[in-house]
Structure formats: structure tokens, C-alpha cells
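Everything below concerns the one structure shown next.
The complex appears here minus one protein chain, its other protein chains still in place.
Presenting subunit A:
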Amino acid sequence: MSIDFWSLGLQAVNVTILIWLLSRFFWRPVAAAIKKRQDTVSRLLNDAQTAKTNADAILAEVTTAREGIAAERETMLTDAAQKAESAANLALVNAQKQAQTLIDTAQLESTRTADALRAELTEQATLLAVNIAQKLLSRLDTAVVQSAFVGLLVEAIGALSAEDRESLRAANQGIELVGTLDLNDQEKASLSQALSQALGSSPALTFLSNPELIAGLEIRTPHFALHNSWQSDLATIAKALNHAE
């Protein structure tokens, strides 16, 4: 048994070369691939963890924001409901005020219209009544009525104050005596005598006729008038009726 040192050295060199080549072409590339994948997986896991952390943070923010939005929405809805209720109440009050104003105005207008209508109707009724009275009185006996009005005129002169009676006596331009018809001389003399007795003097008389008096005898001076006719009586009644309304 002997050892060939040439073969020993050659085999040592061969194995050394094999070690170097396999390290270069096999062990290092495969180990590098494993390391690369491990690094990649670690990086992906870290990225995933980071992404998960970020996603959790964003989810928390979104949840908080949603809660805030919900609270804000609730507050806004409550405010809007309160504002709407206030506006509705205000509008209702305004509408009630306006309606009340309209009702008051309408009632006032209605009252005013009714008053005006009533006054107009009263006036028309008064005119109608006066017309009816005129037509009825015009059918009476003229002589009898005339003699009655002469008596009434004498009573009216007697009822005058002393100053008025004196002013009648002192009328320079005379006294106008107005009747419904033209008087004959006998009637004028009788009437002058009655007036002279009533006044205590004999003033100048002027006899006039006015059918509108219906019936009656009136005294007129430039400064004095003594109404004594149905026309004046009816006018007084109509005025009193109108004023009574």
C-alpha cells in the first residue's frame, strides 16, 4: 500500500475547484433566492401590516367622521324642525292677524255699507212718506185748511218773542205773505185784519202764491221767515226722521 502524492494533490485541487464552482453556481444563487424571497415576504408582510394599520386608522377616522356627521345631521334636523315650527307659528300668527284685520275691515265695511244703505233707504222712505203725505193733504178742503192755517199763523205770531215781533213791525220793505193760491180781495182784507191784530200795527203786506207749500200761510221779510205750511212741517218731519236714524 502506497500513497500517490501526485494523485492526492490533484484530487485536492479538483475538490477545491469543485467547492469554488459549486459555491459560485449553486449554493450562493439558491441561498440568495431563498433570502430574496424571505426579504420579499417580510417586506410584503410589513407593507401589509402598515397598510392594515393605515386602513385601521382611516377606518377609525371614517367612523369618527360618520359619527360626527350623524350628530351634525341630528343637530341640523333638530334646528331645522325648530326653525320650521317657529316659522309656522309666526306665519300662523301673522295669518291670524291678517285674517282678523280682514275680518275687522270687512265687518267695518259691512257696517258702513249697511249704515249707508239704511240711511239711503230711510231718506227714500222719508221722501216717499212726504210724497204720500203731500198727495193725501192735497185732497183736503182748501178753504177749511186755509182758515186753520190763518189761526195757526196768528198763534205763531203771538208766540214770537217781543224782539221778533218788533222786528216784524219795523220791516221797512213790508212783509211778504205767501199762500198756496192767489187770494181775492175779501180774503186779503180778512187776513190783513188778523195780522194787524196779532202784531198790533198795520205793516205793508205783499201777497204771493206758492203751490209747493201744499197748504199754509208763511211770513217772509228780508231778515225773517215764519214757516207755517205743510211743506215746512213735512220738511221738519223728514229732517227729524233723517236725524233720528
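Keep in mind that, in the parts below, a contact is a pair of C-beta atoms (placed from the backbone, for glycine too) under 8 Å apart; a residue touches a chain by one contact, two chains touch by 3 or more; residues count from 1.
Throughout what follows, contacts and distances are computed from a predicted model.
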Protein that the absent chain corresponds to, by UniProt name, given "ATP synthase subunit a", "Fe-S cluster assembly protein SufB", "Carbohydrate ABC transporter membrane protein 1, CUT1 family" or "Putative ABC transport system permease protein": "ATP synthase subunit a"
- prompt: Which of these, A:7, A:86 or A:131, touches the one chain of the complex that we don't see?
  reply: A:7
Message: Even though one chain is hidden, which residues of subunit A still touch it in the full complex?
response: 1, 3-12, 14-23, 25-34, 36-37, 40
